[in-house]
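A single protein chain has been omitted; all remaining protein chains appear in their positions.
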Amino acid sequence: MFVEQLINGLAIGTIYALVAVGYSLVFGILRLVNFTHSSVYTLGAFMVYVGVEYLHLNIFLAILFSLVTTGFAGVMIDKMGLEPLRKKGASKISAMITTIGLSYIIINCLNIAFGSQIIRFPDLFNYGTFKLLGATIAWQQVIIGAVALILLVALSIFINRTRIGLAMRAVQQEPSAAAINGINVNMIISLTFFLGAASAAIAGTLIASYNQYLRSSMGDIVGLKAFAAAVLGGIGSLPGSVLGGLIIGVSESMAVYKLGGSYIDMVAFSLLFLVLLIRPYGILGRKGSTKV
Amino acid sequence: MALLEAKGITKKFGGLVAVDKLSFEVKQGEIVSIIGPNGAGKTTVFNMITGIYEIDEGEIVFDNKVISNKSPIYIVEAGISRTFQNIRLFKQMRVIENVMVGTHIKTNYNFFDALFRTKRFRNEERKATQKAIDILESIDLGDYINDYANNLPYGLQRRLEIARAIATGAKLLILDEPAAGMNPQESENLLNFIRSLQAKGYTILIIEHDMNVVMNISDRIYVMDYGKRIANGTPSEIASNPDVIKAYLGDASEILEEDDAV
Partner (left out) sequence: MNMKKENKSLYTKAVITIGQLWENPIIKGIILLALALFVYFLPKMATLYFQRIAIMVAFYAIGAYTAVLLTTYRGTNYLVAVILGACLAGAFGALLALSTMRLSGTYVTIVTMAFFYVISSIILNWDSVTKGSVGVLNIPAPNLFGMKLTMKNGGIFYLIMFYAALTILATQLIINSKVGRAIKAVRDDEMAAIMMGINNKKYKIIAYTLAAFFAGLAGTLYGPFMGYINNATFNYDICISALVIVILGGIGTVKGAIIGAIIISPLGELLRGLTTFMKGLPEWMQISQPEQWRFVIYGMIMVIMMRFRPQGILGGQSKLPYKMPKGVERKVMK
């Protein structure tokens, strides 16, 4: 049981990490907790469903379709909702409330279109199980973890090794200086939203496939936990988000293993609370990076 | 008899000694200025006096009471009140409310008096409001009572900050760069205002960059550089002190050498 739970925890943890990275990216650049993120995650999974069910695409095309549409939705959230506020010099709280409002619009539009009940979703990685150290492990978990991990590595390479990534980091550090140096700040912000939304879409799809269902409320808890993961690791820090995600994923499944399932949702927050008491800016967070 | 006396106070941030065994005193009814180049540790001194920073060494005595390492609230109650370098009014509150917040510690009723509007509440509240109005009248802010603090012109905001400090019942007012960001006309008005405060019996300690203000208003001046006191005396003494000129303009001989090199 222990090994199974550990593998399971790591798999879920990488998904949390993938969502947490989205919070972190946007926070790093706008110093804003983006509350649309959990609804974008849900939207991503639904777009795959739309691709398969309504557009009759094969699954990979459907995922691609979802990546593009969800990523585009992410960009639109910024362009329509947040950019006008930035131009006006509105307060951070206005921006935050706008993201809450947009998130509510997205989720309830999904509700209106698809209903709030459970919808079956195909199991994308149903390749049976294998034995490891006497434990039975589903390939599905391994693949989910691996896909999320590959994406995280790719994202990190993109941000740390490419010119566009460099520009992103420059905007994070000092938007006005970056603008003076010829970086198109709004373009970089859009890109950030695109990346965040696309990675959330993948995460949503993976989870939907893991549970074999989707529903409009699927993002609520995952979103909160991923946010907790981002804060736990130190929001604004990419490695911090990954670490936070893994810690929360593993400790949750350990809690299920030791205590049973009923208090699972409390684990993440209790953990977060404890960590913040000792390290008020998260595990890898720096003091300066937490201005809200 | 000194109203405020700092005896060898020291403040370290990590390895950096921001204020180094500084001593100074302010006598009853004086206007004393602390000047010095940027980073000399002036604002740190203010933060030490008002209890925002703890003091590593030394002692501060005010009105025969040791106030070093006491809580800011204790220090306000002892009779010291301050203004800030970058104005920190309660922006979303009215002018009169700002001053009434200043009367907080002198307003003597509790939560339940407020909830049941007891006689004590009514008396105290009337007293506080009257006091706030009197203070505002006395410094020509009477016409702005109903305005919100963030709508006042800059110079009046400075003035309101001082009014708020007075309302705490302070004997010593500590002004952190009161003339910062003011045009010559505004700082001239401020000068007169500070003099009128002195005439009313307030003791005043100022940090200021504006030499015109400092030289015109101070009874005595202390000069700081790198956390240390390098000079003290009357304005005319300070103006001719070679150490001060060196601290402000750099070493004259160095300048000459550079000229030679060219």
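Going in written order, the chains are labelled A and B, and every chain counts its residues from 1.
We adopt the following convention: a residue touches a chain if its C-beta (ideal position, glycine included) is under 8 Å from a C-beta of that chain, and two chains touch if they have at least 3 such contacts.
From a predicted model like this one, the values you see are computed outputs, not experimental measurements.
When the omitted chain is restored, the residue from A:L102, A:I183, A:M218 or A:A255 that touches it is A:L102.
Of the candidate positions B:V66, B:I105, B:M211 or B:A239, contact with the unshown chain belongs to B:I105. Residues of subunit A that touch the chain left out of the display are 33, 35, 81, 84-85, 88, 90-91, 93-98, 100-105, 107-109, 111-112, 116, 220, 224, 227-228, 231, 235, 262-263, 265-266, 269-270, 272-273, 276-277, 280-281, 290-292.
Listed by residue number, the positions of subunit B touching the unshown chain are 50, 52, 72-73, 76-77, 81-82, 84, 88-94, 96-97, 100-105, 107, 109, 111, 114-115, 117, 121-122, 125-126, 128-130, 133-134, 137, 142-143, 145-146, 148, 151, 164, 168.
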